[in-house]
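For this view, one protein chain was removed and the others were kept in their places.
Coming up: chain A.
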Amino acid sequence: MAIIEMKNLWKEYGDQVVLERLNASVEEGEFVTIVGASGCGKTTFLKLLLGTEDATRGELLLDGQPLPAEPDASRGIVFQRYSVLNHLTAVENVMLGGELESSRWFGISVGKKRKQLRKDALEMLESVGLGPAADKYPHELSGGMQQRLALAQALIKRPRILLLDEPFGALDPGIRADMHKLVLSLWKSQRLTVFMITHDITEGFYLGTRLWVFDKPRLDPQAPGAYGARVTYDLPVGDCENGTLTSINQRVTRTSRVLNDTL
């Protein structure tokens, strides 16, 4: 059975239609990359999956059941920023999930349990290349290191679904490539289902298993909010004809112009 299923999903803010008629189903273990014009509703879609926003119409199912209307441990997330807690050191950030689980009241672990959590956390940090930075605070880490820390923190909880909202947008190309490798290897080893938003269409084309393009098929330049975005392309990655990339690029750019000029 599909892990995520959308049936005629709509999202509106007031009279602005952001997303309309989304229909898709995603199997466990898929890696979906999402591209689209700025302001077309990618983050809004992630918020629906996270449970911080409700759909206006339609159904969003997790394992065939309506998705819980608040964030929980089944869906991990890495935001573009503020993803790690700045008052905890790197290793404490990674231990946090386990600590919250081990003591329902205060979320603080002690003794043997704490040692075990710390050991696991250090291993996790090692695997994202942050071993030497374990006892540093986030403000002492670079942007790329903070994002790796956020990944480690989310993944040690072994969420079934991982949501990534332009997690590497602020990083330079070299580090981005490293992060891609990291995400792919973690995805493979944990059998995650990943939804990742990116602004970089080429990134979307080789990362993951499936590429979604969010775009507005109907677009009224006088009223860009009148129609919502849909999934206009749903492509298996690595399996597309020449010219698709350019054509997607052109369309997304056009939508982006309309959305961001008139705003």
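One rule holds for everything that comes next: a contact is a pair of C-beta atoms (placed from the backbone, for glycine too) under 8 Å apart; a residue touches a chain by one contact, two chains touch by 3 or more; residues count from 1.
Convention: contacts and distances are computed from a predicted model.
Only one of "NAD(P)/FAD-dependent oxidoreductase", "Cytochrome c oxidase subunit 4B", "ABC transporter permease subunit" or "Acyl carrier protein" fits the UniProt record of the hidden chain, and that name is "ABC transporter permease subunit". Summary of contacts with the chain left out: across A:Arg75, A:Arg118 or A:Arg251, the touching residue is A:Arg75. Annotation: of A:Pro159, A:Gly204 or A:Gly228, A:Pro159 touches the absent chain (contact as defined above).
Touching the chain that is not shown, out of A:Ala24, A:Leu61 or A:Leu85: A:Leu85 (per the contact rule at the top).
Of the candidate positions A:Leu50, A:Leu67, A:Val128 or A:Leu259, contact with the unshown chain belongs to A:Leu50.
In the full complex, chain A makes contact with the omitted chain through residues 50, 52, 70-73, 75-77, 79, 81-87, 96-97, 99-101, 104-108, 137-140, 153-154, 157, 159.
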